[in-house]
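Of the protein chains in this complex, all but one are displayed in their positions.
Chain IDs A, B and C follow the sequence of writing; residue 1 opens each chain.
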Amino acid sequence: MVDDAVIRIAGNSQDGIQTIGGLLARLAGRTDQDVITYMTIPSTISGGPSIFQVRIGSGEILSPGDQADFLVAFYEHSFKSHIGFLREGGICLYDSDEVTPDTSDKRFTFVPVPLTSATVEAVGGTAKDRGKNMFALGLLCSVFDLDRPRLVEIISRQFGGKDESILRNALLAFDAGYAYPLGDILDLAFQLKPAVASGKNRVATDGNTAMALGLIAGGVRHGAGYPITPWSPIMEQLRVELPQYGGMFIQAEDELAAISIALGFSYSGHLAITGSAGPGLSLKMEALSWATMAEIPLIVINVQRGGPSTGLPTSVEQSDLMQAIYGSHGDCPRVVLAPKDVEDCFYIAIEAARIARKYSVPVIILSDQALSSRIEAFTEPDLAKVMVDPVLDLSPAPEDYKPYPLTGETRHAPPGTRMSGGSYPVVTGLEHDEMGHPTSNPDLHMKMTARRRNKLRRLEAELPTPEIYGDAQGEILLVGWGSTYGPIREAVSQLREKGLKLAAIHLRHLHPMAPGLEKVFDRYDHIFVIEMNDEGVYGQGQLATLLRSRFCNPKIRSICKTDGLTFKIREIISGIDDFIAVTA
Amino acid sequence: MVDDAVIRIAGNSQDGIQTIGGLLARLAGRTDQDVITYMTIPSTISGGPSIFQVRIGSGEILSPGDQADFLVAFYEHSFKSHIGFLREGGICLYDSDEVTPDTSDKRFTFVPVPLTSATVEAVGGTAKDRGKNMFALGLLCSVFDLDRPRLVEIISRQFGGKDESILRNALLAFDAGYAYPLGDILDLAFQLKPAVASGKNRVATDGNTAMALGLIAGGVRHGAGYPITPWSPIMEQLRVELPQYGGMFIQAEDELAAISIALGFSYSGHLAITGSAGPGLSLKMEALSWATMAEIPLIVINVQRGGPSTGLPTSVEQSDLMQAIYGSHGDCPRVVLAPKDVEDCFYIAIEAARIARKYSVPVIILSDQALSSRIEAFTEPDLAKVMVDPVLDLSPAPEDYKPYPLTGETRHAPPGTRMSGGSYPVVTGLEHDEMGHPTSNPDLHMKMTARRRNKLRRLEAELPTPEIYGDAQGEILLVGWGSTYGPIREAVSQLREKGLKLAAIHLRHLHPMAPGLEKVFDRYDHIFVIEMNDEGVYGQGQLATLLRSRFCNPKIRSICKTDGLTFKIREIISGIDDFIAVTA
Amino acid sequence: MSTITIKRPETSEPVAKLDKKALSADHPTWCPGCGDFAVLASFFKVVQNLGIPHEQICTIAGIGCSSRFPYFVNGHGVHYIHGRAIPLATGVSLSRPDLNIFVFGGDGDGFSIGGNHLEHAARKNLNLTYVIMDNFVYGLTKKQTSPTSPVGFKSKTDPWGAQDEPVNPMRKLVASGATFVARTHAAQINHMSEMFERAIKHPGFSVVEVLSECVVFFKGSFDAANPRKGGEFPLIPEKQWDESPDDWKAHDTTDLSKAIKLAEDPWPGKFGVFYEVERTTKNDNEHALIADAQAKVGNASSQEILAKRFARMR
Partner (left out) sequence: MSTITIKRPETSEPVAKLDKKALSADHPTWCPGCGDFAVLASFFKVVQNLGIPHEQICTIAGIGCSSRFPYFVNGHGVHYIHGRAIPLATGVSLSRPDLNIFVFGGDGDGFSIGGNHLEHAARKNLNLTYVIMDNFVYGLTKKQTSPTSPVGFKSKTDPWGAQDEPVNPMRKLVASGATFVARTHAAQINHMSEMFERAIKHPGFSVVEVLSECVVFFKGSFDAANPRKGGEFPLIPEKQWDESPDDWKAHDTTDLSKAIKLAEDPWPGKFGVFYEVERTTKNDNEHALIADAQAKVGNASSQEILAKRFARMR
């Protein structure tokens, strides 16, 4: 019995290996197990080599795993590229119709299965490409002793809607794989420890979906966007979902129009959302600056990918943090948040909506490519608690109406509001007085600049200091943000097992940051900021730059990487090693 | 005899008071005097209240002055708004046809002159609005004992081109003003000490013109832009000047097109320039990111104004520094420079062209509204030394041609180049290998990200540590950038006179910064960064944020202001006072 | 049903009809003599005539002299960024069917930086009225060549006279798919008001180009179309489909290629309605999607719909 297992399935994207991964993840969710998936996207539209990796376990699963316990190789190229990722003692199951491995390599156990021909046998010739994945899933179900009835139920739900024969063929292939005689490999293999029943419903989904649903839960009903990888799925889902709630999502002609349409919604009294990836965010910088000046709330999602420019559209990076905070011209304060995992994509969207409404500010959410596409299982949210139903408030504005009082929160009167005082408001990107009238009065510019910035100070004051994971004081503190959450936690656990005193802290609020960090920092000898971006001209990553500036604490140093892949636990550990020996 | 005098002329912009200012400035240039001007722009197109201020002197003039020695008031509103700016003991000359001051105020000397009617008398009824300014100039010429023959020569040059009667009227008015009997005020007034003859030609112009000419001197022959205040004069001048040199400047349909056209020029082998103010810069962020990725050189000028959004189009601010460095998505290194005064606008443009060519990088120059429009006199540049004549190099590329060698500088082969190896290059915004081919190889992304950043490290290594102005060590170091140069220097001089040990250092290279700053910082007890931007959420201005992050030195603190006006010397001193008592 | 809750005053008291005073806000900052004053006056007149309730007036603009319009109207308004007024108005129009949306702006704002948004909103037939105050020059930035500056116009960016073929506004607007396209002159108040009124009443994307003189940077630009300045103001005879003897000669405003042909007339061209058709609006389409989706979910509350969505991911 093992706690968890990392399974990597390597083939071509056309083989539907993403489908197997998705089904496995959903199964894990339904059996109270934790799961994290990881996949690569081929660089051509027509498909090509691709993997799907899934880590399933009974404990808390935080990263997709540094090495695989089990490799399924569909082709020679799959085998060659991925055998190095298998741990010593691991099992390599390969399609013996396609792959001829050097089985003398004693580090691994090789299990030949004629995936192609066995599938053809089971399903019939024409459908073979479609069936291989289901055959492999059947094999995995037997190897890992998965909950077969539930898996069949999930498969039926997935393929049920379509042409009947599709489901039939899928199940034919699955059953054939399940029944395939594997001999003694079953003994070598792992039975997963059953998870402790949580008594709660669990759901499995990817980060983009969780984010879209979080927006809905947060009461967002309007939005606009323009397609770009890896943001598009959020807009595609909102386009389909929002009309059910009386809202709408508009596909614009470009990102400049998209943010402007969204600001039109928000101005109208409907807190709106727009989003994109890096190139699109760069195009939104001017309008975002208007949102700060006019104090119109807005949510902007950036699903980060490798940059600069078109960069690496299907790789992960966290290199848009500085832009999120400082990308527009002028002193342009806005809020920046980042979710730590798929579940948090849901909750951060709700938090973004709350902040945008309360302070009438634009809020940027920094997700990333890895988070957007990987599947995780988590406890189904308690909607009764978190759900916000939006209200368009058109009650008449009182005579003393002032949209931008020098002290106090912004008060918008959306169009359609009767102004009791008789004077109607114009919102503007020019500097203005408390009534919103343009002015170039020096004193007012000073006060209004402070007013816009002080909203963030008030937000800061209400934020809780993030929890410490690990030792309350010690040698090392790791600081992270965004999707590095999982690997950082695992690194802490591994190093603590070795007897080191260390901890991690994770920032969800990046601008402004939560208060109290300096006191936490005081309790450790070394502080390492772990981020997937470049160390810049002066040797510091983006969050590290901000933290060092704020606290002027030279203990704060950077562990950065820029290879477009998520952090491996061992990379974090060796990153620390570069400064102080932790492995010996 | 006095060292210098601050003269403020207050009227309406229609009165041509900018013209008097310009003429005075030019005179100063020709008589080896130093001069700085300052003016305000009325908020409506049709004109309105406006001032022109000029400080002329024999010593080094660094700022337009905190208070006036001499006020010329054309109207009641001019008088009311500006009498508070006159120093005690100063002289107020007013148009007695328009203004009725309370002359019992004994702090000032009041000199009534019937400007309107005396001009009508001199020139004739119809032209009166046009002549009042010249009449006033004549008065000033007599009060300050200016070099009348030279001034007449300059006036003749200015008005000579047009209809003869214009010049005649201008001189009629000027002479009448010069001859106007002022009685004993001449005794009260100041005669300027004659300046030490430099033996060199001196020129007087504004920052935008100096920048445009610097670009030409630096060998830039191509550009594109879109109008916006206060950037437009640069594009207007380049549009007219460049064809003489075989180049061209294109007015584009928007800023996105402008930077793209400019990149088309640069790609073609002609280092190009684009520019704008804040809103336009925000629109250029995506294309700029391509320039970094494709390693295409480019010069981008930002004439900063008050932000965010449309903000304060005719006020000064230094709030686009962070955007210049970090405004694009991705890790996107680029060079950022800022000129310290009008003369430096010329030299910084040459430096920008040098860096852009040498390292194949985009270079942003941060000018500002104050610098762009004020006139200063400086020594005529030695063109033989600084002038660069551009070459379009279409020699065949060798067989081993590699545009992006992992070690070594970028080598572009502009289109039209014969490739000896037979393989032609595509430049791209996707991540790529040494040959420029797209790749999503993790290792290459890491290396190429480092390659792009290391260009800035190499540049850093060649930069000289900025000079220290003042005491080589002491209590206080003031750090500045951009157009705050003058007031900071004057503040240092004033405080040193009081016996304080202090100094100033000014950064022209903002990203990367020159090396050696940490050693300079070590020699002072307090370091104050003086900038015209907001203190942000954590109490630090933009340059201060960068310096604190880099050096983790808590001695570094901010003196910021955001009223859209240039720093007054006393504001700097009182800013210091807020931290440590320097005035007592 | 899961619609968005709207909090509104229960009883709306009888509203005083708006007069010019009620409609006026800040005194315009335009130069004395600027054509834009007449556009504002005409707008006030039409809004009064149509009896639009005060709180339902929403004027939206980008940046330019003309784009300062919203400050001078006492109604809800937005002074947005250069060239993007149309997409901002799109968000307002789609989500707020209760409002009357007016976009005002200049030739630079609309045809230069904003040219693309105009086209897409027009083809999608967004329900709003757009008035382009065309002065053939960049006013606010002080005399650069605009996309409508005629060849030969001496500006700061073309001191030798503009060279580029200008945009033909009527051709561009008709070709874009706008469903109401008209042209008028700021010195012809009655004609201008008539065009505004028809544009506002038109369901869908209606656009009016007003020749509005910049007296500072392009004085006399539109004299050729001003009878008071010795010019001519030739009107488009519109086909009435009434079988009157000369009706066959009149302009068929539903014929796109004829409207484009009309736009080829030499300067100063004709004035009036070039094109007018009815077509489903984007507003209708989006609201139909909502209706369909809501019919499918029946009476379910927002929470119930979302709960169901989660249940599918178990």
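Simple rule for what comes next: contacts are C-beta pairs under 8 Å (C-beta built on N, C-alpha and C of every residue); 3 or more make two chains touch, one makes a residue touch a chain.
These figures come from a predicted structure and were not determined experimentally.
Colleague: List the shown chains that the missing chain touches in the full complex.
Modeller: A, B, C
Colleague: Where the complex has a chain not shown, which of A:226, A:347, A:378 or A:524 is the residue touching it?
Modeller: Result: among the candidates, A:226 touches the missing chain.
Colleague: Which of A:3, A:121, A:253 or A:393 touches the chain that is not shown?
Modeller: Reading the full complex, the residue touching the unseen chain is A:253.
Colleague: Write down which of C:202, C:282 or C:309 is the residue touching the left-out chain.
Modeller: Going through C:202, C:282 or C:309 one by one, C:282 is the residue touching the chain not shown.
Colleague: List the chain C residues touching the unshown chain?
Modeller: Residues touching the hidden chain, for chain C, are 112-113, 115-116, 119-120, 123-125, 147, 160, 163-168, 171-172, 174-175, 177, 256-258, 260-261, 264, 279-280, 282, 285, 289, 292.
Colleague: Name every residue on chain A in touch with the hidden partner chain.
Modeller: 43-46, 226-229, 232, 235-236, 239-240, 251, 253-255, 279, 309-310
Colleague: Where does chain B touch the missing chain, residue by residue?
Modeller: Residues 26, 29-30, 157, 201-205, 209, 213, 216-217, 221-222, 224, 241, 243-248, 250, 252-254, 256-258, 260-270, 272, 286-287, 290, 294, 380-381, 383-384, 387, 389-396, 413-419, 422-430, 437-438 of chain B touch the chain absent from view.
Following the convention adopted for this analysis, only the chains that are shown with their structure count from here on.
Colleague: Calculate how many whole Å lie between the centre of chain A and the centre of chain C, each centre taken as the average of the chain's C-alpha atoms.
Modeller: One centre to the other, that is 42 Å.
Colleague: CA centre of chain A versus CA centre of chain B: separation in Å?
Modeller: Whole-Å distance between the two chain centres: 45.
Colleague: Multi-chain contacts in chain A: which residues touch at least two other chains?
Modeller: Residues 286, 290, 294, 428-430.
Colleague: Which residues of chain C are in contact with two or more other chains?
Modeller: 79, 81
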